[in-house]
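Every protein chain except one is present and positioned as in the full complex.
Letters are used for the chains, namely A, B and C, taken in the order the chains are written, and counting of residues starts over at 1 for each.
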Amino acid sequence: MPQDTAQPVAAVGDAPRPPDGTNPALLMELYRQMVLIRRFEEKCQEMYTKAKIGGFLHLYIGEEATGVGAVSALREGDHIFTHYRDHGHAIARGLDVNALMAELFGKVTGTGKGLGGSMHFADASKQFWGGYALVGCHLLLAVGTALGDTMQRKPGVTMVFFGDGATNGGEFYEALNFAQLWRLPVVFVCENNLYAMGTPLEVHSSITEIYRKAAAFDMRAERVDGNDVLVMREAALRAVEHARSGQGPVLLEAMTYRFRGHSAQDVQKYRSKDDVERRRSNDPIEVFRRQLLAWGVASTTDLRTLEHTIDEQVEAAVQFAEASDEPGVEWIRQSGVYAAAIAVDPPIHGE
Amino acid sequence: MPQDTAQPVAAVGDAPRPPDGTNPALLMELYRQMVLIRRFEEKCQEMYTKAKIGGFLHLYIGEEATGVGAVSALREGDHIFTHYRDHGHAIARGLDVNALMAELFGKVTGTGKGLGGSMHFADASKQFWGGYALVGCHLLLAVGTALGDTMQRKPGVTMVFFGDGATNGGEFYEALNFAQLWRLPVVFVCENNLYAMGTPLEVHSSITEIYRKAAAFDMRAERVDGNDVLVMREAALRAVEHARSGQGPVLLEAMTYRFRGHSAQDVQKYRSKDDVERRRSNDPIEVFRRQLLAWGVASTTDLRTLEHTIDEQVEAAVQFAEASDEPGVEWIRQSGVYAAAIAVDPPIHGE
Amino acid sequence: MPVITVREALRQALHELMQDERVFIIGEDIGHYGSTYGVTAGFLEQYGPERIRDAPIAEAGIVGLAIGAALVGMRPIAEIMSVNFSLLAFDQLINHAAKIYSMFGGQMHVPMVLRTTNGWTQLSATHSQSFDVMFAHVPGLKVVAPATPYDMKGLLRASVADPDPVIFIEHTLMYTVKGEVPDEPYEVPIGRSALVREGRHVTVVTYSRMVHLSLQAAELLSREGIEVEIVDLRTLRPLDMSLALASFKKTGRGVVVTEDWQSFGTSAEIAARLYEYGFDYLDAPIARVNFKEVPMPYSKNLELKTVITVDRIATAIRDALT
Partner (left out) sequence: MPVITVREALRQALHELMQDERVFIIGEDIGHYGSTYGVTAGFLEQYGPERIRDAPIAEAGIVGLAIGAALVGMRPIAEIMSVNFSLLAFDQLINHAAKIYSMFGGQMHVPMVLRTTNGWTQLSATHSQSFDVMFAHVPGLKVVAPATPYDMKGLLRASVADPDPVIFIEHTLMYTVKGEVPDEPYEVPIGRSALVREGRHVTVVTYSRMVHLSLQAAELLSREGIEVEIVDLRTLRPLDMSLALASFKKTGRGVVVTEDWQSFGTSAEIAARLYEYGFDYLDAPIARVNFKEVPMPYSKNLELKTVITVDRIATAIRDALT
């Protein structure tokens, strides 16, 4: 029965010590990733204002715990798909920050040679199959890699990220049905930040507990506090294990919040400054920082040193991007369109 | 919670007397409709073999109780949408049998002037908005008429028919979400005949209790015996009342079975003759016939007379169709394409 | 006459149309968010959530509901914020909206309008496309793509008044374009092209944003002594070629400028018609100016080489004259 597969909201991790199985090095690594994402995003905003970055820019600020916690549950050989709000997942998966900044600058040293930009970070070598910009439509691709792995008897699990707004489009449901019908190893991670662009959750979805949508497929589902990186990680570990062991897919609903607008263009009419401030007092990075200090995992100096290194890394990424070349015109020829371009006579317009 | 909205399977109507509120005239009318559908369909098969009817032909034989029971719960001002297997619903809604047969013959006296054929019966004057041939996609139109009615403060309820196979496509879910989100008066009737073309239910759907898919939207849902016309009618009356009173949409899953192939082309490799024979012993028309006799609603002679009249009616429909003219060439001009065709220079190809 | 932007012209038209109780707007982020391109900003506050319907992200649903509501007497204006998302509603538009009138023998019709946008600006491959040709190919749809504030207002009103489904294509880079627009209500008829510049050397046939770039190219060329005549098609289906052909008979030389991929794009039909009906006046092959045939690159540098510029149009016109 559907309700059996659903779990109550996990409590914010206010335990007196870190959970079993998390050693200090791991905790510090999670913290490092979260801070790196935050600083990277802040730098992006700055570079956008300076017109070094163009197009749409969707920042992950405020949601770092969700991406970092979830991705930390994966191992090599696993797959990731995500949406246009993809910076956090890419950094958590260890994509090269220089290449990411270069991508935003539209340079040939970018992850996608400057062809994709902010919404389309990808690194095939890490099976990070990319950010996609059609809301909800990439979920089907994720079910496809899981199918491909299964048919090739590979042990990979596919994790796919999307927002609350993505759970009303038909593709979401088609994806869940296929995944459950064929018991494919997919972990669906819904980042419920309470808004789809400016449309509040209760305005766009007939139920506001997204994890319950899995009931239509008898799929295992869980709602978790995506603001707490360790709670998120634990839930993701359970889900990944469930999927990898052949028991089928899982839907995780991570409760989170974005502190910035939907994109750099958003003037945020739909929520008040106060609302955002209230949520900011529960900043996932601050919460985790206090835990690390309380648990004696690190000292204030340790964290400052780390944060400083991160600042330097982000600054270096900007230098790298700035110094890089733009992609060549072959990318607007057929050779940039097809893995195997076919010459014809007369040539295709644009050659 | 989702499970609260779901009801257990209603038992086959084996009551010693007809349910309250069904008078003999109504019972006879339901019987008449079921037999009319059956005879009409048998005649269609015959005419198809004689090449009087072309294209795809999807018969409703075996499923009569579902359509007749459900449609009987509607009143004037209510709306119907259905799929390509639309003959039963059209007859139950009282569309003119002559015009239906003429439509199949491709004649201008047809419901759609011979433009639509078997898959596209319609009668706007009865708010029977038509049969549609893209599986599951017409559900959205049905939610649209319900929205239109609501905005105009009209009391209409929209009933929409579709198969089990239609509940895996994205449109089904989008429709349910919109309907529940905006509490629109829609009754979704899924005719679960256990197959989508030749693909068995358990091969195409991750859950086989279709009504439970409504749980993703907190929508009221019920599984009923669609083989028993009175059980079907009762469930439909409840659903229509629920919708009309502003409490929102309902999903009804009617368990039924088609005795013929998916379409006239189907050689039915996917099920055995025995399976079909077993189900035939529970023929909804026979079951209801026995009830009528047992309840003393009619005598064998009454029923024979009625059946005879129906045979004559169907035969007359064939004569009518045969004698009718074909549609004129204006239907393959722009005037047949647009409610307000716009003349341009040079004219559109085909003028 | 007041000079206002395309955005303002559309807002005026929508405000006027909302006076009709049958009209409502359904789309994503048209209300709470304040409208992606500002066209319906403030409408939710003024008309309320029943008539300004913020929809879930479900493009098929948005269009499907609009069709259904149109069947029962409403005049829905559906909005898909970017045409790139409209692919998700292609079945509803092509298999449903475009078919209902004809397939049921004229019993019912679908007076709905789909407003959507073409456009680009470093939005990369899936957010910079034009599917004009796909809509224009489908009998049963009417396809309108105006260029000026005046036509935006007049054609939007005509589209909503029309009993058939209309695809109304705007352009994200055109909302700030200005022009004269009367305060009072008026309609511009669907299916009528317009002569937007007189000239005698060459005929440019175009529509939507390319009208403005073509006008700029014409100004440039005018200094070189080349006088360009420009026809704005305004509607793609039905396609009124009468003015373009009249001009072509005069000039014998044609340039078609459309902001989409060349192969199997809108410029193919426009050029083919010029050739077919203007055959006796042909002095040279008709040039076509289009996007380079690639998914749009993000890099600004490459993007600017992919799209159409005033210079590219001017060059094509000069070439057509030699």
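As a convention for this text, contacts are C-beta pairs under 8 Å (C-beta built on N, C-alpha and C of every residue); 3 or more make two chains touch, one makes a residue touch a chain.
Small disclaimer: the values here were computed from a predicted structure and weren't measured.
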item	value
Visible chains in contact with the missing one	A, B, C
Option from B:115, B:141, B:221 or B:285 whose C-beta touches the chain left out	B:115
Hidden partner chain, touching residue among A:129, A:257, A:270 or A:320	A:129
In subunit A, positions touching the absent partner	79, 110-116, 120, 122-125, 129-130, 132, 134, 137-149, 151-152, 154, 156, 170-171, 174-175, 177-178, 181, 327, 331, 334, 336-340, 342-346, 348
Hidden partner interface residues of subunit C, rising order	84-85, 87-88, 90-91, 94-95, 98-99, 102-103, 124-126, 129, 131, 133-134, 136-140, 236-237, 239, 260-261, 263-269, 271-272, 275-276, 279, 282, 284-286, 288, 293-295, 297
Interface with the unshown chain - residue positions in subunit B	54-56, 103, 106-107, 112, 114-117, 119-120, 132-137, 165-166, 168-170, 196-200, 203-205, 262, 266-267, 269-270, 326-327, 329, 331-334, 336-337, 348-350
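By our rule, only the chains that are shown with their structure count from here on.
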item	value
Arrangement of touching chains [line / ring / star / complete / other]	complete
Between subunit C and subunit B, distance of the C-alpha-averaged centres to the nearest whole Å	40
Centre-of-Cα separation between subunit B and subunit A, whole angstrom	45
Junction residues of subunit A - those touching two or more other chains	168-170, 204-205
Multi-chain contact sites of subunit C, meaning residues that touch two or more partners	55-56, 58, 60-61
